[in-house]
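For this view, one protein chain was removed and the others were kept in their places.
Entry: chain A
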């Protein structure tokens, strides 16, 4: 869908932003570009919609060289979301979302109807449409930014650190929302971030850039975490990359047994057999718990097994009813096996609910 062919970008001041980039992004799926600041990830993104033109090399979107196309028309056909949302402060939210349809000459009525539809898609009330951007919270503004980018239903969506300026709780919400939207819409998304956790969470493929504009490795998250090509990538992924890998694997394969009948710790259930808390029969104290479903990650299971007083994790079905418990040892054994398998094949054994790692090929010039 998007191809970079030996692309270079040198700025007039002499700095090289992108150095000999060849990369092929397949249709559908999220590719995350990561790297520390000044590594050329944003420049790479902005070359796709000609906000920046390459010094040499070719970029094709849908098979067509971007330099052969009118820049403004190209940009209207590609969704673009930036940090701080970049909304027009003098226009209502609805008119902000209607920007591209209006530029495409849809007419005001049709453009606004489409904009209203999109506010709903990104989870905003119709009321919000009448307001001005500064009257919304940062998270809501970002949703409007996403709605604006989606307005003309472009096949490609470029997102430049879109969630960088919101607080962690809202960021997680927006990430969930994006994954849900993506499942629904199946766009080709290119997403820039410096947050490796965000990359692992959202990416079907992750491209790691190093200062000086070189692509070091491009691979599905599990492969990247299990087999970083060099020390730079390993350092960038962080010391706990083994744990991050577990966030990509589900609890489904871990054996479970019946809830303990006697002993010190018993499960308190409500009338519908939904777990409420661990009950300490000696002290009569209850410890709150987080019951896990098959689709939850092994990392969450490991965390819960450490937090639970008896080392047991309560497991429930999709309706929240208890199905059994898993022990700390079982989870640990399974986690080890999952990690070993990923290191061998580059694939997590089973992805958590939500889009999992894709089938991306490694970058052509992965060797740095």
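Basically, contacts are C-beta pairs under 8 Å (C-beta built on N, C-alpha and C of every residue); 3 or more make two chains touch, one makes a residue touch a chain; residues count from 1.
By our rule, contacts and distances are computed from a predicted model.
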item: Options "Glycine/betaine ABC transporter permease", "Fe-S cluster assembly protein SufB", "cytochrome-c oxidase" or "Acyl-CoA dehydrogenase": UniProt name of the undisplayed chain; value: "Glycine/betaine ABC transporter permease"
item: Which residue of A:57, A:86, A:253 or A:295 touches the chain not shown here; value: A:86
item: Among A:27, A:53 or A:73, the residue in touch with the chain that has been omitted; value: A:73
item: Touch list for chain A against the chain that is not drawn; value: 49, 51, 72-77, 80, 82-90, 99-100, 103, 132, 134, 148
